[in-house]
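The complex is shown incomplete by one protein chain, all other protein chains being positioned as in the whole.
And now, chain A:
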Amino acid sequence: MKHFVLVMSLSCLLAACGTQTPTVGTSDPYETSNRQTHEANLKLDRAVIKPVSTAYGTVVPNPVRIGVSNVSETLGLPSVVINDVLQFQLGDALHNTARFALNATFGIGGLFDPATIFGLEERNTGFADTLHAWGTGEGNYLVLPVYGPSTERDTVGLLVDIALDPIGSVLDPSLEDLPLALKFADIADTRYRYSDLYESVIYDSADSYVQLRLTYLDRRRFELGVKATQDATPDQENQAYSIYEDFYE
């Protein structure tokens, strides 16, 4: 109940802010402080995240890392289902409930992923997507410490996801830190598996701040657009294509 109140008050706060979505272009009034956070994140990546991820990726065999990431994803599924319901995506809610049931049992606590074989592939979502479904615009671009690129809306979504944590409230208190630990392991695995791609964007580009901002915003809009295509007006759909209209002047 206290979570629900928190969710509602945060949502009201957002509605009061009245953030508008710039579906094309970039709204980045905090660029100066964002750039500082970005630089600090790069330092942290070089000093800690990259070496830890490399060690994790090298020492722990691939099947074990996949298993750990699977458990982390399975523990997150109840929260995903709640968000599916909040977004009125009842098909996805059923899909993810069945996925959870199958992977938690036959998948031995989520270690394996038999659900995907039965056509119940991963369909992730979070409270940021719910806010989008409720009509909240993305707001300004934000770089979060450690976490990296986000927007005002996605940051609120992230905080609510952490607060909501339905699995944490049913776990034995001694296992309280398990989901977070697994999440870190999952992030380390992702950082390791995509290290070439990640490093080409972060360390080989002339302005990594701009590259990351562009990549994050485009990717997020694409992700959310896919879900919203049935409600989107042709105008909204075409906005992403407007950059081609003055290609040949």
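Everything that follows uses one rule, which is that a contact is a pair of C-beta atoms (placed from the backbone, for glycine too) under 8 Å apart; a residue touches a chain by one contact, two chains touch by 3 or more; residues count from 1.
Here is the rule we go by: contacts and distances are computed from a predicted model.
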Name of the absent chain as recorded in UniProt (options "2Fe-2S ferredoxin", "Phospholipid transport system substrate-binding protein", "Transketolase central region" or "Cytochrome b6"): "Phospholipid transport system substrate-binding protein"
From A:39, A:177 or A:207, residue that would touch the chain that is not displayed: A:207
On chain A, residues whose C-beta touches the chain left out of the figure: 121-122, 196-197, 200, 205-207, 210-211, 214-215, 218-219, 221-223, 225, 237-238, 240-241, 243-245, 247-248
